[in-house]
Every structure is written in C-alpha cells, then in structure tokens.
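Of the protein chains in this complex, all but one are displayed in their positions.
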C-alpha cells in the first residue's frame, strides 16, 4: 500500500518523531511504500539542519534523510509553519533578506496543499501528534 | 524587585512566549528589574535567528531583542536543550563541524546552572510553560 | 448545499479540539480545512472539546496583537465550508448553547459524532 | 542526611509530573535537579501525576535506542539527592505501591504535598 | 503566600488538580491562557476549595470572548495585576 505520515511533534521534546520514524521503518519492512512524511506544527523542527543530539541518542534528522536516500521518501515541510518558527531554505532566506539558512535538501518547503494531496493519493495517512 | 523568567514553550505553537513577553513588559512598567529570560525545553526555539512570522503577527524574537537592548535583559538559552533542537551559535557550529549558525547575540547559549543561579539571585522567578 | 458541487476524491472531516489563542492548533487545523476546500474537497468541520470555544462571540486580538482565529472562521462560507458541527457534550461542559455561537453550528451527540466520522473517508484531527 | 551538609541560599523542590519516554520533560527536570545539587543546593524531588511512573522498575531503552531516565534516577544518590516523594493519590490512580518502586520514595497525601511546597523557598515544576 | 499559575483548561486536563493539591491555605491561584476557561460558571466548581483566592487574567478572558461570561466569584486582574500578585507572593509556581 501507499502510506504517508503526518508528523506534528517537536523532535526530542515529544516521542512523536521517534514513533513516526519507527513506524516508517516498520511499514517499509512489511513491503509498503512510504510516499512522504509531511512535517506540520512543531514537527517542522525535525528539518532543522544543525541539530546535534548527544551521541548516545538517536539522530532523528539523519533518520529522515536515510529514509529519503534509501527509499525515496519525500520530506515535505509546511512552509507557513516553518517560516514562523525560524526554518527556511536558501531561497526563502534570500526572499526574506536573511543570510544563511536552516533547512536544506532533502527536506523541501511546501504548502499545506501537499498534505491534502497526500491524503487523497495515499491509501493510508497516519498522524503522529505531540 | 529583581525578576527572572523561565520560558519553556515553543514560539507561535503555544501562547507561553506571548504571555512571557507581555509579563516582562508589565513588570518593567511597574519599575522592577528583569535580570534574564532563561529559555528551556521548547522555549529555546525563541532564539532561532531566522524566524519570519507573518507581518500581522507579533515578532517574538524581535520582542526579546528589544528587551535586551532597552533594559539589558540577559537572554540565556540552555545549551543542551538547544543543541538537540538544531540551535547553535557560531562557536558551537564550529565545534560540531557545521557551517552556519542558528543562534546569535544577544541570545547566549549557557548551562542549566544559570537557571539555578537566577532562582537564587532573583526575588521572583516566574515560569511560562507550554 | 452538498448537491451544488460534486465532492472530489472524497470528503474530508477536520476535527478541531483546541481553543483559540492558547495554541496554534486551531489556526493550523483551519488552514488545512481552507486549503482542502480551495482544492475542491468538500470539507466538514467538527469542533470538539475545547474547540467549541472557538465559536464564542466577541473574540478579540491578543494582548500583543495576535490575530486569533475568529476572522478566519468568518471566511469559511467563502470557501464553501458549510457543514459545521459542535460536540454537544462539550457544549454542556462549558455551559454554552449552540444557538449563541458564531456560524450557527449543529450540535452532535456522541452517537452522531461516530456516525459523522464513519461517513467521511478522510478525517484529520487537530 | 540533611544534617550532613548546610543547605545553601535555600532548598529547592523539583516537581516532576511527566512520564519517562513520552516527552523530554522528565529528563529536563532531572537535569535541573542534578545541576542544582552539584552547585550545593539541597534538592528534594516530588513525583506527581504521571511522574510517579518514572519510578517503575524494569524500564528499558526506547525502540530507537532512546535512553530513558532510569539511568539518571540511579545517579541521584551520588548527587546527595535523598529526599524523594511521590504523590499518594497518583500511586493509587495507577495502582502502584510505593514499596514496589525504584529508590524507595515516600508517599505524600495531598496535605503533606502542600506542606512540602510551603517549606521550600524555591519550587520548580516540570 | 505563594501564587500558583494554571494555563490549562480544567475541561481537558487535570493540571488544576495538581495545583490545588500543592496549595496552602493562604495561597492564590491565577488562571491564564486557556486556563481562564476555568472561570466559566460551569467549570468554576473545580476551584470551590479555594473561595476568594481564585483569579483570572483579563486580557486572556477578553481575547477569548469570555470576559462577560466569567463567574462572579473569580477576581479578574489585568497583566499589571498579575505582576502585583507576584509581588505579594513570596514565590510563584506554574502548572502547565
């Protein structure tokens, strides 16, 4: 089946991100396809490129990137939720006249419309809230 | 009196940051001194330097910076909570071998010991949680 | 209303469970509803728990100028979002009547809530 | 215990109200307690609500290797944090007995909780 | 006297029960943010154990359209009054 995940919890603050990553791996192991993870609400913080958790803790951002690289999972970050929270890619940073950026590929800033689209296209959409 | 604020809510997700900023202004208006705001848990996200809320919403990060500039309020961000969440200044970024940074002055990364110190030094410590 | 336009791939029920001003949940849930409606999905809204307070009259901006969600709610009709439900049990918990709320929502008892959920192929909770 | 060292500027009560693994609150609250103790403050801990489940035996790492807080709790004695309380009402809500928990905490009824709070010049809630 | 601050609604959370359990006979309780829902006549019974010591923040009631609905037993204070409550209390505790 085609799955999508909606993740709305902040990494390290709530278990939501860990739960979502664990669920993602499990569904892939059962032979399903994961189209995308859509990051919304505080879930967008998962896309922060500079995160540096202690070495004995799981590195969530690396976990998402690995899903993308190994399985082609799209990592879609709600742009409105992200901008308010200080997350922007180079293009948005330029548009807002700011130097530097806090989000980079394979995370992509996108609109809420993508979430609506995923909910229509996929067989299952599973939400992980805080 | 000497006040300190402990802020633990994510900006824009919970009202905590708005409440804390409003309380800070009110206590200053009553002639008190605000030694510091200590950002902990998801409160550390207030220090994200790239935040770009819509123009018709209050800009929280600018609000904190104004408190610092006008009243000398220290803006202390818990370093352990920040690093896990992708918030680091230039020095930490260099130490972790990363290019770029997501926190800059007047926000300063510091240890939890500063919170303990504030709770001893100040007459009042008021917590704003999510 | 529902016979004016063909629902697309499926109707969407958005459940809003948070109060205005206290968090961004209500606004972010409404954003999803509005975007889905703009894409041509037929959207129903159900206000549950603290979410029913979103419909209290006379809301204002926050003390720092935060907009709140009342202006957004007033745009629902423009987006053809016309099915508005509130949880009857929550209304009584808050001592509110459906007919004193904005937008004239219809109160649903628990059984009708389960039925509404069952009828919608897609449900999102905020 | 408390006569072995002079408390500094004042004692600190840290109230822990969250379960292990579900959020970072418990760990972050404990971090404050440990750092305060390392600075020479006499620290008391009170586990309230879901926080009492922090003391359940046989906790393990999370499915992705998240450490949890049990290892930290085992370090409390090293930091001279010896006053450990649990909310009696929460224990009964969870069906737990104080004597089956880690670290042999003392159960406090509501009145005793208010008294503990009153006696500490500084209280932080997590 | 300590000031306890509650920002969650008694309609959804049991946080207020923790605050009440921790309150001494002189302590005061201030409702802020979504906590001000507790000032509604239907919900104020949760605080009947602390008559005369329950406060709610005016700005937060107002933004939610609840100012006119707040029970008469609740003392409504603005943010200046909030600061004053913290001045009068020897310490504050937040329950969130």
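Some points to look at:
Read from first to last, the chains carry the letters A, B, C, D and E; within each, the first residue is number 1.
Methods note: a residue touches a chain if its C-beta (ideal position, glycine included) is under 8 Å from a C-beta of that chain, and two chains touch if they have at least 3 such contacts.
Nothing here was measured: the structure is a model prediction, and the numbers come from that model.
Shown as candidates are C:49, C:62 or C:105; the residue that touches the absent chain is C:49. Although one chain is not drawn, its touching partners on chain A can still be listed: residues 1, 3, 8-9, 15-16, 19, 22-23, 26-27, 29-30, 32, 124-130. Panel shows chain D; residues 19-23, 49-50, 53, 56-63, 66, 68, 70, 90, 92-95 of it touch the chain omitted from the view. Where chain E meets the chain that is not shown, the touching residues are 11-15.
In this text, only the chains that are shown with their structure count from here on.
Each chain gets a centre from the mean of its Cα atoms; for chain B and chain D, those two points are 26 Å apart.
Look at where the CA atoms of chain A average out and do the same for chain B: the two points lie 26 Å apart.
Counting partners per residue, chain B has 12-13, 15, 22, 41, 57, 125, 127, 129 as the residues that reach two or more other chains.
For chain C, the set of residues that touch two or more other chains comprises 21-24, 62-63, 66.
Chains touching one another, given as pairs, are A-B, A-C, A-D, B-C, B-D, B-E, C-E, D-E.
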